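Working notes, structure below.
Missing here is one protein chain; the remaining ones are kept as they sit in the complex.
Chain lettering (A and B) follows the sequence in which the chains are written, and residue indices restart at 1 in each chain.
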Amino acid sequence: MSTTATRVIVTGDESSRKTLLRKRRPEEVGRPGLRRRERRETLTGYGFLIPWLIGFVGLTVGPMIYSLYLSFTRYDIFSDPTWIGLDNYIRLFTDDPNFIQSSQITLIYVLVGTPITLAAALGVAMLLNFRDKGSGFFRSAFYAPSLIGASVSVAIVWRAMFSNDGPVDSSLSFFGIDLGGWVGNPDLAVPMMILLAVWMFGATMVIFLAGLKQIPKELYEAAEMDGAGAFHRFRAVTLPMLSPVIFFNLLLGLIGAFQVFASAYIISNGSGGPAGMTNYITLYLYKRGFSDGQMGYAAAMAWVLLIVVAVIAFILFRTQRSWVHYSGDTR
Amino acid sequence: MFSKKRAITVMAFTAGAAVVLAGCASGGNDAAQPAATFDPDEEVTLDLAFWGNDIRADLYNQAIEAFNEEYPNITVNSTFLAFPEFWEKRQTEAAGKNLPDVMQFDYSYLRQYSQNNLLLDLEPYLGNIIDTEPLPENILDIGVVDGKTTGIATSTNAWGLFTNPKLLETAGVEEFEGGSWEDYSEWIAEVTDGAGGAFWGGSDFSGRIQNLELQLRAEGKDLFDEDGQPGFDEERLAEFWESGADIRENSGIPQQRVEEVVPKGAFDSALTASELTWDNFGAGYLAGLGADYTELGLIEPPITEEGAKDLYLKPSMLHSVSANTEHPEAAATLVDFLVNSPQSGEIFGTNRGLPASETALAAAELDPLSQQVKDYEASIADRLGDAPPVPIVGYGTLEEKFRQIGTELNFGTMTVDEAVSEFFTEMDVVLG
Partner (left out) sequence: MTTSSFSEAALVQVENQVDPDPKETARPRRVKRKTWQTVIWLVALLAVTAVVLYPLLWLFLSTFKPNSEFGSNMGLLPENFTLENYVKVSEGIAGVPMWRFFANSLLIAVVSVIGTVLSSALAAYAFARVHFKGLGVLFAAMIGTLLLPFHVLIIPQYILFNRLELVDTFIPLLLPKFLATEAFFVFLLVQFIRQMPRDMDEAARIDGAGHVRIFWSIILPLIKPALITCAIFSFIWAWNDFLGPLLYLTSPENYPLPIALRLYNDQSSTSDFGATVTASFLALLPVLLFFLVFQRFLVDGVATQGLKG
């Protein structure tokens, strides 16, 4: 951390300053007062949470538990579910090469695509943060791609970009790399999808930008006065101050990548092709559930996915203490 | 760190969820009690669902208007979606026992919905509310599942071979004169050579399951029988896929090129000069090809065995009524109108395919392409056999899997043996 000497100045009138700075003595916190305060806090907390609780119990927990139940059944939507115990899960891990392939593809997409998307988003956000000239235009320009939404137009545009002799192919040929059309090439399907995800980094970028703007300029100036170079400023000021936002974007980026569906569905026209290279887990479970009428199996897949993501989220939350710095929490 | 307090909290949530679940669980069946007779003065509202695009939606609006001239007391609320979303929605509605009164229906879903008692048996209305005179016997039989008539075929199509005369001219090759599958392969190679790289003679026919079906029917078997038993074994399937190897490796359009033009197809992007498909796809192809191409050729598919009745008329769509409808007579009336009436024949023309009902067909104004289709179906009359059993549950999935395997064979990412074992595994999963 930088060793800038800063002085915290409190302005305002005399009495409130004294009250603010006064430390509470231990004997002031009495037992009865503590319990009463705790209860009041709890009541207030739940009060604030009423809307969320209704939604959580009624619209989320209920269906979640139902889907867990379904994962132990055979259910084709039309007739009632029949209990089959762990059969779905066993089949998933021992008898389904599609699932294995689907998992591999999803993992690659997550582990490669998420860091790239985050890095690109942060890079562009920092670029935009550098000067305020034309900020409105540029921010909107970078955000626009993610606005198209999940429509057939995305498929049309993206396929055109990556077609043989299309813009990407021509640009690469300029540098001597001749890959031909990416579309329909099983080896290049995953990179193409990753690039699509990166192209739609608008939301992530905007959040980074908001986070960057929140860093007081004075910290940078102080660091600069101390003789810190650009890179050192980045490491010592930007990254720590941005860490809550990085954490947020990382967590949600990973979750989102694991759950990627719409773009794959649209680009491959629902098939998961070419050669199953866009058949991510959610697309595969959707096909099994809705097209093949195997909702129980699809539910089992969904829960396996959930557990994997939950484990990763748990790990992230645990490690957060060591690298995420919340300025509101420090004293 | 599993404290008692946490346990209680978790249990409280589970209890709460259970309460919600109890409310969620679908209650008993609400079996509709059909009214005794249809009262033309009764004010009734019907929900009608169909798939299609904006053009078809317009036509339906016109048809409903015409319907209301005859039956002013029946209000029809129509809703429509594109094909994939249409079925997604129907499935969700089926789970909630909330299907619309009248639905445009697809052959591949008929068995599944029928066997799950989601569709009304229209038998009581045949011959009275629903006019059966204009519908040939074999057409009516198409909509029968397990003895119940749950769908009325609205239009039919047959498998055919489309060609692109303009491209053939460019390649300097004559139209395919008919012949065996090998003859067709050779013809494709001829066209590809003549095209000099600008386009190809065709695509690998072994990628479509219907071509396998055609060959099997010529040999006297069905693709799948009523119980889901396949009419082929691993060896036969391997043989079939091998027969397309030449096209895949040499003269057919590379799969990569096909992928690039998705969502269009190779034929309607003028990349291939021929395509085996259902005969009602012609209109879509012409639209996709654009103003430069004004006509298509339509001839019969290659012959496996001389004289075999391997072709058949498949319903390109049917109309069905929900088993939960509150107004079965009114619904049947609407179905009759949409299938048989001259007004609907005139309005829809061949938008839904060639009308199956003679009265509708007579009133339909046939543009050149539709006339061509009609003539084609007349010309193959000798080759038409009985319709196969209504597709088994899961047929759609298998059809799609077959298509995907076909593309992988084309990519070269799979060998024929691998393909065969994968397809048979999928059959076990879907049918087993």
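We take it that a contact is a pair of C-beta atoms (placed from the backbone, for glycine too) under 8 Å apart; a residue touches a chain by one contact, two chains touch by 3 or more.
Just so you know, these numbers come straight off a predicted model, no measurement behind them.
Which of A:Ile100, A:Ala119 or A:Ala210 touches the hidden chain is settled by the complete complex: it is A:Ala210.
One chain is missing from the display, and on subunit A it is touched by residues 4-13, 16-17, 19-20, 38, 41-46, 48-49, 51-52, 54-56, 58-60, 62-64, 66-67, 70, 77, 124, 127-128, 130-131, 133, 135-136, 138-153, 156-158, 160-161, 163, 165-167, 199, 203, 206-207, 209-210, 213-214, 216-219, 221-222, 225, 244-245, 247-248, 252, 255, 259, 261-262, 282, 285-286, 289-290, 295, 298-299, 302-303, 305-306, 309-310, 313, 317, 326-329. Subunit B residues in contact with the hidden partner, per the touch definition given at the top, are 5-6, 9-10, 13, 20, 23-24, 26, 47, 51-58, 60-61, 77-83, 85, 88-89, 92, 95-96, 98, 100, 261, 263-264, 268-270, 283-284, 287-292, 316, 351.
By our rule, only the chains that are shown with their structure count from here on.
Per-chain CA centroids place subunit A at a distance of 40 Å from subunit B. Subunit B meets subunit A in the complex at residues 13-14, 16-18, 20-21, 24, 84, 88, 91, 94-95, 112-113, 116, 118, 255-260, 262-263, 393-394, 396-397, 400, 403-404, 407-408, 411, 413-414, 422, 430.
Residues 57-58, 61-66, 77-79, 97, 152, 155-156, 159, 163-164, 180-181, 183-186, 269-276, 290-293 of subunit A touch subunit B in their complex.
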